[in-house]
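Shown here: the complex without one of its protein chains, the others still in place.
Let's look at chain A:
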């Protein structure tokens, strides 16, 4: 369920069906009057041979359109008389060129590659340079072309250039798109088979695909230029085959490995297919299994499966996808292995899962139990999914295709071509046929386009809706003329998109209209699993065995009967149960183990842990004994605020935080991972029970992610309920027995705004001269001759002086005392007293023993008060603090582990929570609790399997020396020859270890050919010295080189999260209005998108809508229908005109960046890194980790008015989350800080309050509401 993928099949009528791994019904593709013979798929791309023996492409399931940005630089040179002009020197670059000037990029010659593409608006100028706005013409100036261009024209600027950009979009999404035939007459050389693969060719750049086809003449064709950004490719290339080989079927594996099957029943294998040579070098023959002829074969990652003519199934041993390009034996395998079962067709899917069609019953079977360790699996299981009853029987469809121009049958297409042949001057060679029609021939609906243009000339809005409506005129396409002609356009959304409508996640009710589905037995002719990813841990609901029928069990009649009867067992007997004793005495239970206590980085001591837990009394203690049995210390589990996994590879560890005590936290290392997990489970369970937490946290809770990917949650609700007294919240501080002589400072978590009060009771010593109570601001670092801390702001100083027989009230502002107000001394030594300080709008009222004593007008805003300091010879009995907000100190915040493995989490005020994992996949919180290590805590509801992938990198560094060239012996001052990216830490491939047993490697160590800066053919990057920019081409001055090795690892776990969409995201932001949530996000490619239909009841929403953006983006935040984004170069934009009616807004506007002299750096301006918006201000983290606050943001002034800076601290931050007056941030050290004193008048707040010192990476406080 964690991911959606599709299994495709063709029935005996030639109709195509899809079965989603998250659904349980076969859904039929819209029938277009065309039957299909074969299919081949990778995720989102489906290639097929139609009944007319032509090749069709179907791109589907992409949530955001395929967009390609075309760029062209317009270059001009200054000439003495004419000024700047397009006449350039003969040695110069083209007038319109690529960025490096080597290619001619004349704007009028940049055309759409095929009819499947459409321009998105006209050519536009780029008007920013590195985040700074340029003048309206967008020119940038330089001395000469290969130089640094700047925004200002100077006397020495001899050349200038500007950048034109235009986007084109693949418009043939969700429709069959005909690929041009090889010859003018499509019947001359039809196709018999096609296969797509190559999604995991070793070292190839992401998005590479590989398509091979067989023609009826037995020729093998390779489609050049196919990738995820160019789904239809460029042209066919003929691949020669050995003589006497007549090929009938071809199969491409994920690693690009190609096997072909001959009519004689033998197989041949293409060798030498690598990222640089996708067509391979030559053919090799494979012996068939003894005396059998193969009739069907399919290539997987590390497997090849085949079916022979006597319906036996064969598995090829020893095939190794990664090495197939360089090793013949890895491509060929070592031998055939017969597998039980009789099949007529076979297909290998993702993770080498195998599907086949049974020979006798023509049903589809899945091979269960296939794992990397057991590649042949265990047994065949029949796929039993309901059928969507055919919407178009084959006879009816003929009628419909005649009446509906949209549903053209292919026969009609061909007719129309013959008619029009005379008009089209076709070039005879098929290679020329990819020349696309120029833009003007595109049948854009004139009305619509005009209207749009009038409304908004500079930004033609194509947010993904409009491309569906264009290209409606069926006469515009002909399969002969163009590569990308479109057979059926975007299916009608109400009926036909349902094939792919599985994306709505957990709330998609597959069984809504059960009537539309039947269970009729279908005879399948073909199955294609290339896009099908079956989660072995949580297999789809396709099999009618007990395990999968469990969900049905929950609602079945007998189960409800059993449960009802169980519940009513003793109810008919009226009994007074109070006289009955308890048979089993409630005892606490204990658990103990040996462990090590980690004190510092290098010191540790053996200890014995002993846990005692009594669930009736809700008491738990953790005792730590020394090995000889003496008690080291005992911890009350009620005081533990978090239990966090802090393991390192080979060292399973837990950290318990308890800010109550001086020790703050302990780190325990366990003997084994199993033991650590058991303890984590038990401790989380017990501490949650003590804090009364279970199930789904309230909507107003704060979410955080720890360094180890654990999801933590702090829920203010229980505290809110406990301390509320008619809207006032009171907290009593533990002061009894504290040493007041040297002063006691207690933080006031909600400051001291009007409405707050403080009550102090105590007893004076018999001999005393003075005592004081300070309501004061934060400590600030003062740099005099040495750094010291001082309190500079004391809004109220209440000083009782027995030596002077007076009471002094005063204020300290910026370190200077103001004028004193004196009152007469009301107290005597040895007296018990009760002092109450009440803050109202005008000033402080001070009550002594419940009688009004004096008033003190505000000289400084009382919101700046962050703590109370009492000092003097007295004893305190109690100190009570009450305000209008919930008072919660860090020591009372229990951070509950929710389960799951994520990198980021974002919440909003109605409880919808989204997360992003390290591999950028998106998850939505299901409301469950537990999963993974947390086994017994919650119910199983909402717990799904989760996976995440991380890439480990090491750098191999070499230095050149005159004798032996580049070697791995560096200078003594050099970095390690195997290191991390900074070179400071030694990292070797052999010593890279996985964190725990839930991780496993999913690849070998590989050279990264896609490192930033470019690499040579062996992956090396060169530089003059180590900390220098690297480049891919070796030049004379280069003395060092490095290359990056990477290896991927995957974690398999469980958690209360479910996948939402399959678009990879960088950042996401949620904002709730009532039940609805607006969700904006940044894709991995840097595009801004927003999600439609997200509500509390459908948290996963419906689908993404794409919003054009000028520059690749990295971060986003939304609040109150204002959206701010951060560009890759640190620039800030906001989106204009977003409203409920127009959720995508109109255009991006640049926001000025904060400029100031930061005291700790010389640079005057920093780009933004991330942003968090509230209704009135924007909190921005700059690239140096400092925070800038843009204030006075409103609907009318969406970019705010001024920048404010936090000057009182030198903390640096990596992430921030703000809503209303709550601002939470994570420092670079991983400490969560909360900003105190944020008000409308003082939008930057007064000070940071450390909340959690664990190693955290992300916090989201966007749901918090403490009022």
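Assume a residue touches a chain if its C-beta (ideal position, glycine included) is under 8 Å from a C-beta of that chain, and two chains touch if they have at least 3 such contacts; residues count from 1.
Here is the rule we go by: contacts and distances are computed from a predicted model.
This complex has a chain not shown, and the name its UniProt record holds, of "Autophagy protein 5", "Exosome component 7", "Ubiquinone biosynthesis protein" or "General transcription factor IIH subunit", is "Autophagy protein 5". Across A:87, A:287 or A:559, the single residue that touches the chain missing here is A:559.
For the options A:373, A:582, A:963 or A:1035, the residue in contact with the chain missing from this view is A:582. Among A:87, A:378 or A:842, only A:378 touches the chain left out of the display.
Even with one chain removed from view, chain A keeps its contact list with that chain: residues 368-369, 378-379, 545-547, 549-550, 553-554, 557-559, 561-563, 565-567, 569-570, 572-573, 575, 577, 579-584, 587, 589, 685, 935-936, 939-940.
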